Each structure stands twice: as structure tokens, then as C-alpha cells.
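My questions all concern the structure below.
Omission of a single protein chain aside, the complex is shown with its protein chains in their original locations.
Presenting chain A:
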């Protein structure tokens, strides 16, 4: 009788599952809906508000113990971070269409769709608009959604982003190395980033600049604010910081993502490669060379004569997806690839030599020992949160991602210690 029972149990087990492979793919993606708003709505929309929770954090900026976290397209969270273990939300500066920022002395420069706005931030509770350079940015993109200015009609055509999670049954066979879905990625932006300690301002004696992440599109150097759009670099003369004036415009080519000055050079991250500009005449940067690779490019960190470039997925068809590249830039006219390391979905990165930090998107944060460029060892891998961009500040690491803003103590780079977290109320379900 018991044998029958055993046989019966076996049959039940088979019958429950059948001999059918069951594969489910869970995918979260962005969906875009077009909408329009007027130029007047944008210009009148600026105000300092009560602090609010993070929802779609973007770029990160820090100066004098204060943190500025961009809320994509909405404005800037101002946070008192003089005690990294207990950061305090101070206020929220509402700026329609804001994505980037830079701070010199007490002046905050921020984009607001087509305009560049200068703010006085001496009193973080009451930030005042000082000046505005109008209609300098004709178009741009936020989180994959494009906007453009229709100047004659004074309207802006934008796209609203929503996040959709779908589960589908698959044939269990995606992953044979073919080209399952030849779509091109829409980049959230790339970057060039340098060791904070090696950042030098041309007029450091009188001015103090903040520190941005590796995804920044704004950079300060000498008497100029450099901003990059998809294809151009727009300079602003800030000899009088409270009153920026539109300067020259340099055409860079397609797919520009980020910018950062290093000594008297400008490193510009683009989808086609990394451009190196000589900036010895800050008013008129001149192209020196381009380190090219197949169509994708993302942030770069530099320490001395090595640049660490991460490439993010998007064009699997070209066999060129997620990896870290170490580039020898001892000859700035002829950058040379030293070695590549596989990654999963690298976004921003930061270096505090020999510690290298790489945000792996939905796959968390990785720390590496980059002492030997030819043998970069992974030290720690923190998972369970989304990591977008980092700023190493000597001892503490600032990290922002879709799940929130984190601060880690990396005095032991093999085991990062969480100091504090500001959570995010996400606009899409957990993935």
C-alpha cells in the first residue's frame, strides 16, 4: 500500500509541474507621455518650499557640509549634512525643469529648462533668485524623456515619464548571445569625474566651488561656468558670480553627456568617446584628442595619468555593453586603452585613489582597489539598492540612487559602514 502512496506522490509532483519549462521575465521600463507647458509657468514656478521627501533623485552636489540633491525636473533638496550620521532636510528649492547645478561661493547655478538661473543661497531657508540668462538651452532630456523649446510660441514640449513593470512568460532561451532586442539605449547621461582632492580652480584663492558627482553636466573653472547639452558646450562668464553672462558656444558633436575640468584640461564624456580639451585659455577651449570606442560611453574618473571609463549596456548588438575600461592618458594627445573589466550596469563612479567606487544601477555599489590598473580587485559589493552616482569625500561616500540617498564610511574599503540613509518614495514599484 505504501508503495502505491509513494508512486502516487511521485505522479502528483510531476502532474503539478508537468514537463513544461516555466520562465517569467520581470521588466521595469520607462514610458513617455507628451505634454506642453508655457515659458511663463516655468519662470514663475521658482520658490523655496518646506523640505519634502525624495521621489526621483538625480544629481548630487555638495559644498561646505551642505548637500544638494536634484529632484529630476522638479528642483533641489537642500540638506544640512554637517553631521553625516544625521543629515537634516532644510528646504526644497522648486525649479521647474532642473537637472544640474554648480555652486561658487554663495551662488547656486541651476538650469530651468531653457534658462540658466543664479540663486543666492546664503540663507538656505530662503533662497533668492538673483539673475537669469534666458533661452540658452534649446532642448535637453530628463530620465530619457526629451524636451524642446518652441521660442516663437513660448511653449515647451516635454515628455512625462512613468515607470511600468511587466511580467511575461518567455521561452527560457533568451541569452544565446544573439540580438534579442536591438534597441538603442537612451542615456540618462554620462560623466567625467576627478578625485576631489585634485580639483583645482583657476581662481581658488578667492572663490570656492562645490563638488559634483560623475554625472554632472555643469562645471566651474576659472571665471567660467561650463555647461554641456547634447551637442554643445555653452560657456557662461561669471566674473561677477551673481550675474552670469552668456559666453561662447563650442560645438562638440553628438551625444555629449558630462564635463569636468582637470587642471587646465576639460574632459567631456560622450556616447562616442571621451573628448579631451585644452583649457589653458578658459574662454575658448580647444580640442586635443578623442578616445573613441563603439558608440557607448559613460562616466570617467581620472587619477593622475589613468582614466577609468565605464560603458553601460544598450547596444548589445555591437557586442559592447557593460564594462570598465582603464585608459592611459599620460599622453593627452593619444589616450590608450590598458585593460577592460566586465561590469553589470555601471552608472556613476568615483575615485579616491586607490579606492574606486562604481554604481551598478539596480545591482548596487561595488568598491575596488585600483592600485594596479592592470589588476583591479573587487573589495566589497553592496546589494539591495539602486546606485546612480557617488561622491567620495575622503572618508565618507555620498551615494544617490532610486531608493534613496546613502552615506557610507569607507575607512575600511572592504566593508563599508552605512552612516545614514534618506529614503525615497518611489514613483514606480520595487523591482
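Everything that follows uses one rule, which is that contacts are C-beta pairs under 8 Å (C-beta built on N, C-alpha and C of every residue); 3 or more make two chains touch, one makes a residue touch a chain; residues count from 1.
Throughout what follows, contacts and distances are computed from a predicted model.
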Would you mind picking the UniProt name of the chain not drawn here, from "Outer membrane protein with beta-barrel domain", "2-oxoacid:acceptor oxidoreductase family protein", "Trehalose transport system permease protein SugA" or "Spore coat protein CotJB"? "Outer membrane protein with beta-barrel domain"
Among listed residues A:123, A:154 or A:173, the absent chain is touched only by A:173
Which listed residue (A:124, A:144, A:253 or A:354) would be found touching the missing chain in the intact complex? A:144
For the chain not shown, which residue from A:306, A:344, A:381 or A:421 touches it across the whole complex? A:344
Could you list which residues of chain A touch the chain missing from the display? 1-3, 5-6, 9-10, 13-14, 17-32, 144, 163, 165, 168-177, 181-186, 313-314, 316, 319-323, 342, 344-345, 361-363, 402, 428, 431
